[in-house]
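All protein chains but one are shown in place.
What follows is subunit A.
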């Protein structure tokens, strides 16, 4: 990643591909018991995006509305709940079970990744906007109500011709800039900057939908 891009908090399309490969490798290795991210190709095998589907969102007593890993998702092979870093054993109310699909797609205009997501219930029926809002962590809800039009919006998925929810990329480069220049060692980290871009990015963005990056992955940053 060129220093110019890095100082702007953006990345090129090629760098996104590199970052995505590194991210998948790391995640699927470190968090092998968690649902795996996959790389999906489109536009005749040139553009691709990251996909994590059928994630279970469950409501616990302590932390309402958090995507927990591992969740017994629709296609899960796990039988026993495995402890996550904050060790929550979850009692799941089948009626309140919501599934999420997450796609991380590169935006050529803003030169940053963008999170698209959709939610559905046990029967595969899409969730209404207000139902999704209830799932979101409290801090997201506040931000959402403060600036409804600029935060999460319903827009067309760039490839799938269907409405998805999208997290607006406007401010992304600003806070990514901060993440990469948080300390003087930033320059020393330049060599591995691209590979860590997505972990850093998702650690912030994921919070919006209550997705916690497993601690093991955060240690690298």
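Simple rule for what comes next: a residue touches a chain if its C-beta (ideal position, glycine included) is under 8 Å from a C-beta of that chain, and two chains touch if they have at least 3 such contacts; residues count from 1.
Assume contacts and distances are computed from a predicted model.
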Undepicted complex member, UniProt protein name, chosen from "ATP-dependent DNA helicase 2 subunit KU80", "Growth hormone receptor", "CSN8/PSMD8/EIF3K domain-containing protein" or "Autophagy protein 5": "Autophagy protein 5"
Residue ranges of subunit A at the interface with the undisplayed chain: 2, 4-5, 8, 12-15, 43-46, 108-110, 126, 149, 154-156, 158, 161-163, 170
